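A single protein chain has been omitted; all remaining protein chains appear in their positions.
Our next item is chain A:
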Amino acid sequence: MIKFMLMVNRQGQTRLSRYYQSVELSRRAALEADVVRCCLSRKKDQCSFVEYKDFKLVYRQYAALYIVVGVTDTENELSIYELVHNFVEVLDKYFSRVSELDIMFNLDRVHIILDEMIQNGHIVETNKSRILAPLTALDKMADG
């Protein structure tokens, strides 16, 4: 199962954080900093899966943004790797050529998309149009 998902930029600033297993607030900052340091220090030709404490990190870099997913040992790392890419494609479809600023300024929307895709640490939906259906409905309600 997925333990947490983070989006961090190269300066170490967290752009999105979602925990599916409760971690105390005081420890979150330390955990995020540590995880990010781990991923930022890796070179381009190194493996995208890192063993960290008692679970695994799967990370992927998009321009200046790192998406890091912490998973348990039993999870298929290649599958999670694909999931990250799927998530980015959904964001791309919604925001039309998503950038880091889009994510920052529309954090609540990104959370809603994430909730449609991952719930309780497991994958719910991977079909882009179905994920974005409630969000388009919400947008229509907000405008009208």
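Just so it is clear, contacts are C-beta pairs under 8 Å (C-beta built on N, C-alpha and C of every residue); 3 or more make two chains touch, one makes a residue touch a chain; residues count from 1.
The rule is simple: contacts and distances are computed from a predicted model.
Between the listed names "AP-1 complex subunit gamma", "Calcineurin B homologous protein 3", "GPI-anchor transamidase component GPAA1" or "Electron transfer flavoprotein subunit beta", the UniProt record for the complex's undisplayed chain reads "AP-1 complex subunit gamma". Among A:16, A:40 or A:88, only A:16 touches the chain left out of the display.
Taking the complete complex into account, A:104 is the one of A:40, A:88 or A:104 that touches the chain left out.
What chain A contributes to its contact with the hidden chain is residues 14, 16-17, 20, 22, 25, 28-29, 43, 45-51, 76-79, 81-83, 86, 104-105, 107-108, 111-112, 115, 119-120, 122-127, 129-130, 133-134, 137-138, 141-142.
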